[in-house]
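Encoded as structure tokens, here's the structure I'll be asking about.
All protein chains of the complex are present and in place, except for one that has been dropped.
Up next is chain A:
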């Protein structure tokens, strides 16, 4: 589904990603872990198309198409979704109106007619229940005055509504208390399926107790330095990142 080859990117002239290689297939759950400043969020930003990042080398193929050539909106329309680490508050734009606009733009891209209001509301209700999102928040302005947990749950609700092929969760767990984390994770787990893939970016192993990954990748200094299964996450939790850093530096000096 997603193939990242030798991806290099910089921001403000500073190299952030230094040769990422990653293959994600349908149905898989990939976790990207790593210490602060290792490039985790940069990777999600480059994939989603944030404009201040410049790709200097490499390619990203998503469902057979060159992802890097597409505008952020076309990436979303092709089936890529990123849950933001810091969802934006937009006063004056209602959550529902926003979702309806997004959904219908995606449908129009695929030559599908806009959803009737009735169908849209039915879908909204179904997904809202599925991911346990507070119905009272739906008519409010987008994320305005939401608590941290409510914002993250809104990201998962949007994910459910827009039904992408590949979802990137960028530190969705950061700043969540354990109850909110459980709800968010349960929502994500309900959305898992054989034809969808997930990339979960996290600093903490805690999330991976609730969302069990097929693969765990460790990002350090702009590269994936180790790949394993969920046991790797446990090892990292126990030993921290320092042993990996040392391993990398030893390799470099050899």
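Odds and ends about this structure:
The definition used in the following text is that a residue touches a chain if its C-beta (ideal position, glycine included) is under 8 Å from a C-beta of that chain, and two chains touch if they have at least 3 such contacts; residues count from 1.
What we mean here is this: contacts and distances are computed from a predicted model.
The UniProt record for the undisplayed chain lists the protein name "Iron-regulated ABC transporter permease protein SufD", from the options "Iron-regulated ABC transporter permease protein SufD", "Oxidoreductase", "Aminomethyltransferase" or "AtzE family amidohydrolase". Screening A:13, A:64 or A:92 against the full complex identifies A:92 as the residue touching the chain left out. Within the whole complex, the absent chain has one touching residue among A:48, A:67 or A:184, and that is A:48. Residue-wise, the contact with the chain that is not shown comes from A:76, picked out of A:4, A:20, A:76 or A:169. Residue-level contact of chain A with the missing chain is found at 48-51, 71-73, 75-77, 81-82, 84, 87-88, 90-93, 98, 101-103, 105-106, 109, 141, 158, 162.
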